[in-house]
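Once you've had a glance at the structure underneath, I'll fire off some questions.
Yeah, one chain of the complex is gone here, protein chain that is, but the others are all in their spots.
Showing chain A:
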Amino acid sequence: MSSRRSRVSEEEINELISKLQSLLPEARRRGGGRASAAKLLKETCNYIRSLNREVDDLSGRLSALMATVDNNSAEAEIIRSLLRS
């Protein structure tokens, strides 16, 4: 992969910032209005931390149950649930 130089437009940046905002859980509650850069970064960091914690927690809980699961039927059921949602 060669190093790329590319211009990033103001539009792209604004789009990125608004995508980040809409991803964060609190932003959805507040509904509109532009948060400060500091706030955006803080909430982003908190969000990533909470997702990582949740993965860790889910791993722990799954470890207690995985011994009894049939992988094939579990996979089929999850696929069905994904297609429904």
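In this text, a contact is a pair of C-beta atoms (placed from the backbone, for glycine too) under 8 Å apart; a residue touches a chain by one contact, two chains touch by 3 or more; residues count from 1.
FYI, contacts and distances are computed from a predicted model.
*Asks:* Name the omitted chain as UniProt records it, choosing among "IBH1-like N-terminal domain-containing protein", "Protein YIPF", "Thioredoxin domain-containing protein 16" or "DNA polymerase delta subunit 4".
*Replies:* So, among "IBH1-like N-terminal domain-containing protein", "Protein YIPF", "Thioredoxin domain-containing protein 16" or "DNA polymerase delta subunit 4", the name matching the hidden chain's UniProt entry is "IBH1-like N-terminal domain-containing protein".
*Asks:* I need the residue numbers on chain A that touch the omitted chain, in ascending order.
*Replies:* Residues of chain A in touch with the missing chain: 1-10, 12-14, 16-17, 19-20, 22-23, 36-38, 40-42, 44-45, 47-49, 51-52, 54-56, 58-71, 73-75, 77-79, 81-83.
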